[in-house]
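All protein chains but one are shown in place.
And now, chain A:
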Amino acid sequence: MARTRAKPAIARAQAPPYVPLRGHPLNEEEFRGQVGSTAWAPRLEYAWDAGVAISRFLDGLRQGKIYGVRCRRCGRTVTPPRAFCELDFKPMDEWVELLDTGTINTFSICYVTWDMKPLRVPQIPAVIEIDGTSPRVGFLHLVGGVRGRTVTEIRRQVRAGLPVRAVWKPPAKREGAITDILYFEPVRKRTKK
């Protein structure tokens, strides 16, 4: 097969066509029809102590604020906050309030649920680097407010390096959890400060 001539590096690769996944969710019978198996459903419950740093972070989310901490030694500003700098191994306790805007580091367009059932409207998990923090600092969240559901449609609007802004739950519905932010939506024009 002849080699095609390489396109100039700056040309945007064509997004692959959207192909709906085949199949259906597995049912109980399909899971449990195995011969010679012993079933056991664990009922495990935990309640994790969030600790000093994350407790304050979660409390901030309830108020619609993203808190971070700055390391007095290496100068990094990080969120989610932590009680100590994992690089310098020193306490980290200079608190800062951050903006609720950031940049997409990486993302994926997922056509299956977390338990591998097909999705027609995809989820877009992304790592968001929050503005005002040091490089490679931020958290996993979802990208939303994007029109369409095909790869082509979404990739026209979402890319690594894209500025995004948090869309919050209404104050009365917030509970001090990362889900108090519904998703991050693309910011087309940044408002001047």
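Heads up, the rule we're going with is that a residue touches a chain if its C-beta (ideal position, glycine included) is under 8 Å from a C-beta of that chain, and two chains touch if they have at least 3 such contacts; residues count from 1.
Throughout what follows, contacts and distances are computed from a predicted model.
Chemist: When one chain of this assembly is omitted, its UniProt record names it as which of these: "Thiolase C-terminal domain-containing protein", "Succinate dehydrogenase / fumarate reductase cytochrome b subunit", "ABC transporter ATP-binding protein" or "Anti-sigma regulatory factor"?
Modeler: The record names the chain that does not appear here as "Thiolase C-terminal domain-containing protein".
Chemist: Taking the full complex into account, find the residue in A:F84, A:F139 or A:W168 that is in contact with the omitted chain.
Modeler: Candidates A:F84, A:F139 or A:W168; residue touching the omitted chain: A:F84.
Chemist: Please pick, from A:P20, A:G51, A:P118 or A:P171, the residue that touches the omitted chain in the full complex.
Modeler: Touching the chain that is not displayed is residue A:G51.
Chemist: Of the residues A:H24, A:R43 or A:R147, which one touches the chain left out of the display?
Modeler: Reading the full complex, the residue touching the unseen chain is A:R43.
Chemist: Counting contacts across the full complex, list the positions on chain A that touch the omitted chain.
Modeler: 38, 40, 42-54, 82-84, 86-87, 89
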